[in-house]
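Single-structure report; data block below.
One protein chain omitted, others in place.
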Amino acid sequence: MKITINVNGKTHVVKIESAEMLLDTLRRLGYKSVHRSCDSASCSSCTVLLDGNPVLSCCVFSATADGRFVETVEGLGSGEELHPIQKAFLEEGASQCGYCIPSLIMTTKALLAVEPDPTESEIREMLVGNICRCTGYEAQTRAVKKASRYLRGDEE
Amino acid sequence: MTFKLMIPNTEGELQQELMDDEARILAGGTDLMVQMRSGKVAPTRVVSIKKLERLKEISDLGERIRIGAAVTYSELQRSHILQEKSPILLKAIRQIGSLQIRNRGTAVGNIANASPAGDAVLAMVLSEARVEIMGPKGERHESIESFIIGPGRTTLSTGEYIRAVVIEKTDDWQSLFIKVGQRNAMCISVASIGVLRKGKEVRLAFGSVAPVVVRAHKAERFFTREGIDGTKLGEFVERCVESISPIDDVRASSWYRRQVVRGELMKIFGHPDVGGTDVT
Amino acid sequence: MRINFRLNGETITTEIEDSMRALDLLREDLGLTGTKEGCGEGECGACTIIVDGNAVNSCLMLAAELDGTSVETIEGLTGSDGKMHPVQRSFIDKGAVQCGFCIPGMIMSAKSLLDKNDSPSKEEIEAALEGNLCRCTGYVRIIEAVEDAASIIREDRK
Amino acid sequence: MTPLAEEKIREFNVVKKNTDKVDGKALVSGKPVYTDDFDARDELQVKLVRSPHAHATIKSIDASEALKIPGVVAVLTSDDLPRVCFTRAGQGYPEPSPYDTFVLDRRVRYVGEPVAIVAAETEKAATAAVKAVKVEYELLKAVLSMDDAMKPSAPTIHPEEEASGIFDAERNIAAHFEMEIGETEKILKDCDVTISRTYHANTQLHAMLEPHVSRSYLDPNNRLVIVSSTQVPFHARRILSRIFNIPISSIRVIKPRIGGGFGGKQALHTEQYVAAVTLATRRPARLIFTREEVSMATNIRHEMQYEVKIGASKDGKIRAISMDGVSNTGAYGEHALTTLMVSGSKTLPLYNKVEAVRFSGNVVYTNLPPAGAFRGYGAPQGLFALDCIVDELATELGLDPLTVKEMNSIREGESSPIFKLMGEGREGVEQIVRSCKLQECIDRGKELIGWEKRSKGMLPDSRRAKGYGCAIAMQGSGIAKIDMGAATIKMNEDGSFNLLIGATDIGTGSDTALAQIAAEVLHVTVDKIIVYSSDTDFTPFDTGAYASSTTYVSGNAVKAAAEKVRMQILQGASEILEEPLPNLELTLAEVHSKETGKTISYSDICTQLFYTFNQRQIGATGSFVGEESPIPFMATFAEVEVDMETGQIDLKKLVSVADCGTPINPVQALGQLEGGTMQGIGWALFENVMYSQTGRMLTTDFFTYKVPTRMDYGELICELAESYEPTGPYGAKSIAEIGIDSPIPAIANALYDATGIRLREAPFKSEKLLFEILSREV
Partner (left out) sequence: MLPNVKEFIRPETVQEAYALLEKNRKATVLLAGGTIVSQMRSSNIETIVDLRKTGLDKIVQKPDEIAAGAMVTAEQFRQDRLIADRYGDFFYDSFGLIGNWQLRNMITLGGSIAPRLGWSDITTCLMTVGASLLVYGQDDYQTLCIGDYFQIPSSERPIITHIILPDEDWRYAFYRFARSAFDIATLNMGIAMKLNDRRIVSSRIVCGSRPMFPARMESVEESLVDLNFDEQTPGIVRSLVYDNFSGGSNMIASSEYRNHLASVLAERAVKKIGEIIL
């Protein structure tokens, strides 16, 4: 079957298999930032925003994304310029191996859209699904806070 | 290059497809592909004749030979009729492109393309070729000389296509084909000269020295009438040169081309056994 | 449109665009990058492939024209065991390969010749390869390589 | 003043500063950087047929149905592969691990062991083919616990005659080690207090987020190219050469970015299978493991049990320690001997004032997934036993545990005979502790946790109990006289440098730290250093990313290379400026004459040397092997609350302060500490590997195996206590592993403090704790 999905503002008309997962479709389209890790809805490395909401692309059937809007980290920043969230993650050393980072950045983006100034416990609660095995989360929490300051204009 | 490719199964379908000013026939593709790639032509519709088996025929008509529009140079080279009955065409084909080009290019394509440098055209002009044209109003025939009216221009109108070319058998003529170019293989000539001679009769044609391949009819008549003994040779050559109108281009200047033609003709006809040997 | 043809012994069915050249189909869709694009206008022979036994310039052919044909490219010459075709072997042995860009086309022209004629004269070799330009070698070793390959093929046939 | 001391007081330009990770921008932008992110044409998808049995011989394999599936290209079995015995472990050569593994064998030794390789045009076809391959097994009795392994009735797991290096194959002992200094038993009898306890640390999964993956293809010259998510590209190359009997020169291993390793990618897991397919079909191949395969069929941590005896005088002075252990290496002996030895050699020297010390142990085979390298590498298992028994001893003596630990532990300038006796797989080296800020770590940790003001016991809600615990730890920095690293630096005419390193950044930030070291020596900003790691064709040799070696070993190699390059730059400048060398000094990207004031930029020097003047390339390779393995130290403090009604353990706060010498990049160094600590917390509280009765791992996904999330801990404070290690690059020691060593004992001690219950089996489970509480109440 054929579906039409809009990824980061670009419309793709793509042939898919009936039981294909959005994760596979996106990777096939070249959005390699969407990572497969647990493949069982348990680690969130495959998080993308679907119509603005963070979802796990490893358990979204591509067919259900027909006509919808997907955002991945490839859509952030412009050219050489990093998005403030990316910048904060880089500066705070929130990324070690980096495998969980694109999905974490997208979840953070969604979080800061609904809660521009989250508390530490809100950050932990809302990002709980995003498993990181390298950093121990502390640097990531610092990064999310810093990103929120960047986005609110409290810090340059 | 973007176009729709049509592959008709019958000549009827072919005609249908051609009822469009933007359509171009694809035979061997050796010219059309280059022109399209360079953007010189941009047809919206390309019509391949590969499925039209009847256009792939070579037939012996007695005095004449009929060559279908889809017959490649290599097939002509392999054809026994051509080998026996049209040495001049084979000599010309031998000068064309490379093996790969000859495996794809067609003689009729060379006519349709109407290049002033067409080696096969030159041989066909010498062979009094008649072009068999099919079109919406039915079939018509035209001599190759009147069919080609300028560089890349012919009398074909919308919906018409060349079905075949019919040439005289010229095996009883002595033949000569000279190509002056910058290298031996795979080149477009600076000038080319074709000669057929049977006793007092001679046929002469030149390529790359005029907007179209030209026959030197006046000089031919002079030859038959006056011969070329003694002082006549110079006069004959001048009449030949009168028939051409070369231009300056990347390959050679107009002056050089005239000199080449002049020189080559002096060599050919100044020889005791004039035109008798194949110097190519 | 959908076309169907034999490629190096395998049946290929593929969807193509009307305006696609045979060369593009091979290189881009099928990933057979052995066939090279040198000039794009039939002048250099780097894109030579063999279609129904005849060497042709794949840059001057539409992919659609491959429908129903049998095509050979340089990739088909090396066996699945990695064993090279005699022409390939001879090109290396005789030092006929320098930069290598013209070589796939050159080898296909040579193969098409040797398939039809395993004892070509030097002139026949030259004629068969006249459509293949080489900028590095000066042709001498290439001609030698084809002669050498011919003798190996003749030997093998005995 | 010695040159070293001079360096110590110098203000650094680049080192000790938080520069962004050199690969950071690509990582936060989700750029295609990992092995699986690159698409290749015509690539075969590889899947493995795996054994459902823990121990069996293979009677027959019928692939005929599989081969009928459209798209299936090949099914390879042990009959199609060379029968070469090897070890998957990537470590020094000759390897201390036994050669007991075949790419595919006719015997399977754990559930999930590969029995056949399937290659197909699509993943779907490969998956279908895996199901269609029919394997007939003859089942053998399986050994599913360490206890059973050495019993006389136990079947022999490695009877194959090709194997070598196994300590006692018949008794399933892969490796054995023992050493004694002094007369331990005698002194233990003589002590005022002697206690004996048994501690058991269960296995743990690496659970790196990027699954094991590799791709292979033949390059145009028919060389085998492997692109792999590996920590050890050079070992991989060497091992592949052995397995397939192809020269090392015909193999190239490329390591792109790695999505986490922690030791889990320090062995051959996928490379041999894609290589087999590519060699058989001449086609590119790709194998990416599913999460289940990553969990059950790569490596896990060595489960270890220690019986420890400790004796002390009344005043708390520890006089003798004896540790007797057994370690479970699973089906294969990867890192068997070395992890056992590390559990002694990287713990016992902490208590260097003892009169006698004994360490012994057996590493046994079982029909469980093969254990291998994992961050800490035996040290946390050993430390769990050692630190807890010191804690228990203090309780027994009525002393404060931390006081006992402080008074007995090693300090700067001291040594331990163990350094010499226990290396990794062989003798170690004598060394003195040149840098040690253990006391500072303890003092700062006490402050951060509020040790002095701590109050324990039941909280006002009368259902939660609070407690505190501490643990001290040590690790090493590479393996002395074994781990070698090298770096090549070449200069470009814009004043930039290519830094080519064999060391593998697996997310640790080592590429960045190494670039900083090079930049410091060369007096340039970090952006002038273009780092490339690692590719066996282009980068010089390095043993790989393990044993906390990169900053220290590879860092010293980078420093050596950079120093040579610095000399060449000065030489070039001297020629161009026509000034004698002693006049010249480096300033930022320039050479400056102290005499004449003339200055020339790096860019001008290199441009002239390339194009116009005394033309040549500036470039050098440096290498380094540690003569010793400097020790990072750490103190960890835990504050827990236990729900006495459910047994739920709530880690309220954990503090770790570590001495890693100079932190080359403080943010990255801290990141290593925080990350390692979190893995230790996970292992202590959540990460519980379970097996079925037939030996199948049940916890193969993140649904059942709980990696800690950001909601699973309270406050985590990690800090660095800076010291200066004279043998390290700019004073640096390692920091990669130590963080994982201490959370288990610190939490165990805190749980005891809170509840009075001593848990001696990790991970600590609420259920177990609750039933202990209930049984005590009864």
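For clarity, chains are labelled A, B, C and D in written order, and residue numbers in each chain start from 1.
Methods note: a residue touches a chain if its C-beta (ideal position, glycine included) is under 8 Å from a C-beta of that chain, and two chains touch if they have at least 3 such contacts.
Treat the numbers as computed from the prediction; the structure is a model and nothing was measured.
Participant: With touch as defined up top, name the shown chains that contact the chain not shown.
Facilitator: The omitted chain makes contact with A, D across the full complex.
Participant: With the missing chain put back, one of D:T127, D:S415 or D:T621 would touch it. Which one?
Facilitator: Answer from the full complex: D:T127 touches the omitted chain.
Participant: For chain A, which residues touch the unseen chain?
Facilitator: Residues 1, 17-19, 21, 40-42, 44, 47, 50, 53-56, 58-61, 63-64, 107, 110-111, 125-131 of chain A touch the chain that is not shown.
Participant: Give me the chain D residues in contact with the hidden chain, please.
Facilitator: Looking at chain D, the ones touching the missing chain are residues 124, 127-128, 645-646, 648, 685-686, 688, 690, 698-699, 703-704, 706, 708-709, 711-712, 765-767, 770-771, 774.
Note that only the chains that are shown with their structure count from here on.
Participant: Could you tell me the distance, in whole angstrom, between the mean C-alpha positions of chain A and chain D?
Facilitator: Those two chain centres are 29 Å apart.
Participant: Per the centroid of Cα atoms for each chain, what is the distance between chain B and chain D, given in Å?
Facilitator: 79
Participant: Show which residues of chain A lie in contact with chain D when the two form their complex.
Facilitator: 31-43, 45, 72-74, 76-77, 82, 86, 89-93, 95-102, 105, 123-125, 127-141
Participant: What residues of chain C sit close enough to touch chain D in their complex?
Facilitator: Residues 31, 80, 82.
Participant: Going by the contact rule set out above, which residues of chain C touch chain B in the complex?
Facilitator: Residue list for chain C touching chain B: 1, 18-19, 21, 40-43, 45, 48, 54-57, 59-62, 64-65, 109, 112, 127-132.
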